[in-house]
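Omission of a single protein chain aside, the complex is shown with its protein chains in their original locations.
The letters A and B name the chains in turn, as written, and every chain counts its residues from 1.
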């Protein structure tokens, strides 16, 4: 009898899944406006076994430092983070030297400013939001601290269901990578028309991007082939100096910046899951043994 | 329930304590010796799982409150401070956030189990109503908790939901201002929501105490729904159900841990990683998944009915959806509890479950066809199920013959197997 109830529940679940599937098929084609779906990249930190590639994070940091950070802040980044385990893992001496190149405000000093130390946060390029807007044609360059997690990709059915089982969490870097590669010098022929049917008009000072919502982005293409010199001897040996490579590296770096404890979190997760499965097995045996003499 | 007591104080000290504060006797009667039907299936373990969920939320929540700053200027960064700098903070914060979702998974399963097996029927009406009160309190707690990280979804979720109050005629705007502590969601709102979010779980715990009290008066319902006849139908709660519940808890922790450690943000929304901004609305505001069925019902009423405008109508519908749960003991008057023995009920119930999942799905879709029509259809079925189908079925349905006792049903089960 109880067995039959369980069967019913199974049927219900299957029927529910079928209904949801049906609803999803009925979805109107609204995706066109948002542009093409960003392509999934093979991130080293993707999936449950993924970890950051230290060299890639170091290169990504270089791109961030030399290019992005002139407009974008990262106010939650502390210099010390750059030498912490699971990150770019620069040496302490490197981080101290790097920090000393920057100045931070310190009201306890005579001048009100002093060279940064590892405990300090990454200084912002602009003193205020207004100053940042004024310098960027009215657009505010977003802070990078958690930006990689503040962006995502809306997956169609049934992909979003699979994501729960594959633990796909890389929509942010996928989007950033696509955005950096998605610029057009001129509005392409196939640009979506305005809702009134007139051709797409790019506002003054904006740039056309396939992946940016609305396609008109304030940021000029920030990276191009060869715009950053990777140091051959260190992390750049054999790494191409291309837009594709830069955007992968900086996206990976931004993911680390947003989720600095990803590696240790997953490692702990394995220990916890293995423990739970083992413990559940023991509990099941114990429960069965206990109930062995009871008709139920 | 002292008639079940087998407690005999073993020593003079225990006797002394028992005469003054019989806690040991109480624990033995209610946590160990309590006679429990021996045929409960795994759907019955979710009560214990819910107690665990409440415990996890309270413990992790107290820890988060040690490091959190309930101020609009600091809240967002203080949550990031927890994730980045506090020892183990990323996992503790993720456990609390994922824990809210897991809480509702268990809560919905527990409620739907009650709806299928008729656990709300006499003499368990108060038990059921207390459960619905717990559900409403938990929903309020979860909603206020979602405001605290002060992201875009926090802010706009609070804005949208608090506008529900403004739908009330005449006094609506005054009530809204009273709730928000201002003309819009702001620092006073964040501060009071933090205070209440900390308070409510303890009130929930108190109501859970009443819920268990109300359970221990008539005892558990069971999968065949016939009353316990004698001691052959039951086993002591400990060790039989303590072990079974603990096993179920450990199994429940496996998907819980999966989300905490491997996909802590998948149940949330990327927009909540953008700090709240009263000048910019996210393109697509979605409540947390567990509020979606009721959100769909709220949105489904996009038309005026007589003098009731669509906004007030939506609020009435949502309130009515919750009210239906409260009064279901008097809507379903069938003498048979378990849906297993009700050939027609079974199908309508199955459709109700699918309908509920559809309501959940529709809540996350944009307000466009075909979703708006489907939302109306699903909302209609939700109400028809409670207000028409259950009362009518109670009169016209012929239930299958019931076993005379739990013991008989158990033996019959074995014979079939």
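Throughout what follows, contacts are C-beta pairs under 8 Å (C-beta built on N, C-alpha and C of every residue); 3 or more make two chains touch, one makes a residue touch a chain.
The rule is short, and it goes like this: contacts and distances are computed from a predicted model.
Colleague: Leaving aside the chains on screen, match the unshown one to its UniProt name from "ABC transmembrane type-1 domain-containing protein", "Thiazole synthase", "Ubiquinol-cytochrome c reductase iron-sulfur subunit" or "Amino acid ABC transporter permease".
Modeller: Going by its UniProt entry, the chain not pictured is "Ubiquinol-cytochrome c reductase iron-sulfur subunit".
Colleague: If the hidden chain were put back, which of B:85, B:125 or B:227 would touch it?
Modeller: In the complete complex, the chain left out is touched by residue B:85.
Colleague: Looking at A:54, A:227 or A:286, which residue reaches the missing chain?
Modeller: Considering the complete complex, A:286 is the one touching the chain left out.
Colleague: Thinking of the whole complex, not just what is shown, which of A:98, A:117, A:202 or A:263 touches the missing chain?
Modeller: Residue touching the chain left out of view: A:117.
Colleague: On chain B, what residues meet the omitted chain?
Modeller: 59, 63, 66-67, 81, 84-89, 91-92
Colleague: Using the document's contact rule, name the residues of chain A that touch the chain not shown here.
Modeller: 78, 80, 84, 108, 117-119, 275, 278-279, 282-283, 285-286, 289
We adopt the following convention: only the chains that are shown with their structure count from here on.
Colleague: Going by the contact rule set out above, which residues of chain A touch chain B in the complex?
Modeller: Its residues touching chain B are 1-6, 8, 11-12, 15-16, 19-20, 23, 26-28, 30, 48, 76, 81, 142, 145-147, 149-152, 163-164, 167-169, 171-172, 213, 258, 260-261, 265-266, 268-270, 272-273, 276-277, 279-280, 283-284, 286-287, 290-291, 294-296.
Colleague: Could you pull out which chain B residues touch chain A in their complex?
Modeller: 38-39, 41, 77, 80, 83-84, 90-91, 94, 116, 223-224, 235, 239-240, 243-244, 246-247, 250-251, 253-254, 257-258, 260-266, 270-271, 273-274, 283, 339-340, 346, 350, 353-354, 357-358, 361-362, 365-366, 368-371, 374, 407, 409-414, 416-417
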